[in-house]
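The structure is given below, and queries will be raised subsequently.
Take a look at chain A:
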Amino acid sequence: MNLYLEFLTALAPEVIVVATALLVLLVDLVLVREKPLAQRVGLTGAITCLGCGLAMVWLALVPCSAHVAMLAIGPVTQWLKVPLLLLTIFAAVLSWNERFTRHAGEYFALLLLAATGLMLLVSSDNLLLIFIALELLSTSLYALAAFDKGSLASSEAALKYFLFGGMSAAFTLFGISLIYGIAGDLQLGVIEMRLRGHPAEPVFYAALVMTLVGFAFKLAAAPFHLWAPDVYEGAPTPAAAFIASGSKVASFFVLARILLSAFPAERGAASFGSYLPGWAPVLMALAALSMVAGNVAAIVQTNVKRLLAYSAIAHTGYALLALLADQRRALSALLFYTITYAFTVVGAFAVVSVVENNGRKASLADFAGLSKRAPLLSFCMLVFMLSLAGIPPLSGFFGKFYLFTAAAEALPKLSLLWLVVLAVAASAVSLYYYLQVLKQIYAVAPAPASAWPRPALSSSVAIVLLAAIVIVLGCVPDLLLGKISELLKTNPF
Partner candidate 1 sequence: MLAWTIYISFLGAAILMFLPGENPLPARTLALLAALAGLACAVMGAIECHRHAGAGALTDVANAPWIAELGIRYHLAADGISLVLVLLTGIAAVAGVLFSWNVENRSREFFALYLALIGGVYGVFLSVDLFLLFVFYEVAIIPKYFLIVIWGSTRREYGAMKLALYSFVGSAMVLVGLIAAYVVAGTKTFDLAELAKVPFPAAFQNWAFIVVFVGFAILAGLWPFHTWAPTGHVAAPTAASMLLAGVVMKLGAYGALRVAMTLFPIGLHTWQNTIAVLAVVGIVYGALVALVQQDFKFVIGYSSVSHMGFVLLGLMTLTQIGLTGAVLQMFSHGIIAGLLFAVVGRMVYDRTHTRDLAVLQPMNLNRVLPFAAVTFVVGCAASMGLPGFSGFIAELQVLVGAWQSFPVFGVLAAVGILVGIAFTWRVLLKAFFAEDKVEARPLTPCPRISLPERVGAVLLLATTITIGLCPGLLLDLITPALNSPLMQPLWKAGMR
Partner candidate 2 sequence: MILSILTFLPLTAGVLIALLGRDRQKLGRNLAFAASLLSLTLAVGLWVAFDNAQGGMQFVESVSWVPSLGIEYHLGVDGLGLLMVLLSALIVPFALLASWKIENKPKLYFSLVLFLESGLFGTFTAQNFIHWFLFWELSLIPAFFLIRIWGGSKRGYAASQFFIYTMVGSVAMLAAFLALYATADAATRSFDFAQLAATAHQGGLFAGHKTLATAVFLGILLGLAVKVPLVPFHTWLPAAYSEAPTGTAMLLTGAMSKMGVYGFLRILWPIFPEQMQTWRTPLLALAAATIVLPAAAAFAQKDLKRMVAYSSVNHLGYCLLGIFAAARLTDGSALFPNEQAAALNGVILQMFNHGLTASALFYFVGLIEQRGGALRGLNDFGGLRQAAPVFCGLMGIALFASLGLPGLNGFPGEFLIFKGALNLSWRTALISVSGLLLTAIFLLTILQRVFSGPLPGKWSGWPDLTLAERLTVLPVMALMFVLGVFPQLLTGLANPAVLQMLKSF
């Protein structure tokens, strides 16, 4: 009994969220079935937000630390769930104004289940539970991507997502099973102990690579990124926002956890002049490929959502640099970067959804003259785009700066400088396409179309709030960074 109570207390936020999902389904099915869609969406959305809020409150008020069953919950993981829930709330807020589906309850339930998957993902240090959480997340996201039944692109996107995802999940599972075969256990700490002192066998490398494939897919790292542009473009925008933000944060954290807890010794190195086999060279290759492929492909895009997708690929590349730094700085930089990136990209997608809701597509030409119609919105988009480009004093700049500094500091000093140089160069190139969006918004005359209806209040508030977060975290990064550093002082995992 005590065990189960402990279990439940440890997983209370997840429980709350799951309960909210069930509640949403119930309410939608029973209470408001006949009401107009707007009301249904509004109500279910509100319940979603409340549930997530409640979970956040619990996380804030009730400290928890549990290493029971397959869970490993510490201060860091508890804290990390707060931004994840916040991102879910933002996704829900964005969905309030969407009318692409009649199945409001199911939509929000899936969203909440995906959130649960996210939270479980960061709570575990057992490869099996990690995989289960990953699948929970992925399946929910596949379904969410398909939700716009009226759009062919949505179905195509979901199918691609599912096929790619399924395949890479298979790879991951196979890799995990190989690891189990080698190490004899699925707990990360135990694996590390078992592997200690033993030279790595070729099979191990195969296992490692296969495991990494799954995560590389989830993170949209090149060359496993081919699903991303289509999914970002085709999926309903709030869903795309959620995919782009939440799953990135959690997946990075989990990847860091796996690599740094279970395989610190098999790190390897790939700086100029010294090559050691391990997971570092693989990550380096992924990072370099992602940065280059993402930025180069983004230059020629004419659809803003696809542009954001390729930029996401590039950003994955940058973030992978963090994993190559030494441990403490690595996690700190990674968390700061991914969290700020997540908020920025949700904001960008929010602006895109506002533009789409007003009868346009999301191509560059549809943004023309936005500054005249909606100056505040345009300013927020300016903030988001420049933050992604890495212009101070926005959070994206400091995130990149911190990331690059951490990577450069990796011992031996300046060994990763070539990668930092590549990242900086790629970042410089990226300014081009972000400025293209901004040029459309600010410099191009608007098309003489019908009047521009005002964006919904909830969307506007969300966008402004996100922009404010980006600016504040850019000017005073210590607000976030201080908290992260404090949390990481103790053993992060």
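Just so we're on the same page, contacts are C-beta pairs under 8 Å (C-beta built on N, C-alpha and C of every residue); 3 or more make two chains touch, one makes a residue touch a chain; residues count from 1.
As a selection rule, all candidates are chains of the complex that A comes from, given by their letters.
Predicted, not measured: the structure shown is a model, and the values here were computed from it.
**Student:** With chain A shown on its own, which candidate in 1 or 2 touches it within the complex?
**Tutor:** Looking at which candidate touches chain A, I get 1.
**Student:** Which part of chain A faces candidate 1 closely enough to touch in the complex?
**Tutor:** Answer in residue numbers: 332, 371, 379, 386, 391-393, 397-398, 401-402, 404-405, 408-409, 413-414, 417, 420-421, 424-425, 427-429, 431-432, 435, 438-439, 442-443, 476-478, 481-482, 485.
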